[in-house]
Each structure stands twice: as structure tokens, then as C-alpha cells.
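A single protein chain has been removed from this complex, and every other one stays in its place.
Presenting subunit A:
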Amino acid sequence: MSSDIVWQTIRNNSAFLKTRRNVPKRFSTERFNLMAVNSQRYNGLVNKKGVHIQLSKDGKKVDVLTKIAKNEHLPQKSTRTVSILSKNGRRARNGVANLVKTYKKRDIMPAQRFISQLLRGTPKAKK
């Protein structure tokens, strides 16, 4: 589906759109939006390709999800997950960059920023 048409429908009106009084920027909390900003460029629903980063369910790895463009209409099969085992910030950043650069170059920087913030926010495992 054309991302432009879907964007025009969603841009003002979406379950993920977050607007607050006195906050001039609009945020968007859907998956595959690495900057969490409400814009066509970064929106996770509208674009065929997207990268998302989250902690794995057991909390020990970081999962990098990518959208499979062909399976847009098959939600169950529409994502591919690769795990990054290292929780070291520098290693994880490089790992993510390697995964993303062949898939969607534009998302390398946002992905690196996202994973750095994610790991900074998770409590360090006590050895």
C-alpha cells in the first residue's frame, strides 16, 4: 500500500500518536519507529521496511526486528528477528549497524542511538 496514502490517513489520527499540551513535538509509539517521532520518514506502520529493537523476552539478549516487505499483509510472518547477544554498548552498536546497513542504510544512526539508550536504561547484570 502506498506509504503516502496511508500516511495522510494516519498522520493526525492514530492509536500510537502522542500529543501533549505545551509539547510542540508529536511522538508516535508504534513498533518499527526508532525515533518515536510522528513523521512519515520514521513511522513504523507506513513504510515497507522498518527496524525495531527491543529486549528479548528473557531479557538476556537484544532482538533486532526487521520488516519483511513482501509479507506486509501477513502480520504473523512479517518480521524477522535477529538477536544480539552482547549487552556491551559498543559491541551492540556495531552489531546493529552491521545488521541494518544492508537492509536500510537510513536507519543505521537511529538504530545505533536506540540500542545505546536501551542498554543504558537496562540495569546491569550483577556478576
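The definition used in the following text is that a residue touches a chain if its C-beta (ideal position, glycine included) is under 8 Å from a C-beta of that chain, and two chains touch if they have at least 3 such contacts; residues count from 1.
What we mean here is this: contacts and distances are computed from a predicted model.
Pick, from "Tubulin--tyrosine ligase-like protein 9", "Septin", "Integrator complex subunit 11" or "60S ribosomal protein L4 C-terminal domain-containing protein", the protein name that UniProt gives for the chain of this complex that is not shown.
So, among "Tubulin--tyrosine ligase-like protein 9", "Septin", "Integrator complex subunit 11" or "60S ribosomal protein L4 C-terminal domain-containing protein", the name matching the hidden chain's UniProt entry is "60S ribosomal protein L4 C-terminal domain-containing protein".
Looking at the whole complex, which of A:Ile5, A:Ile68 or A:Val82 touches the chain that is not displayed?
A:Ile5
Touching the absent chain in the whole complex: find that residue among A:Leu45, A:Ala97 or A:Leu118.
Considering all chains, including the one not shown, the answer is A:Leu45.
With the missing chain put back, which residues of subunit A would touch it? List them for me.
Considering the whole complex, subunit A reaches the absent chain at 1-6, 8-10, 13-16, 30, 45-46, 72-76, 78.
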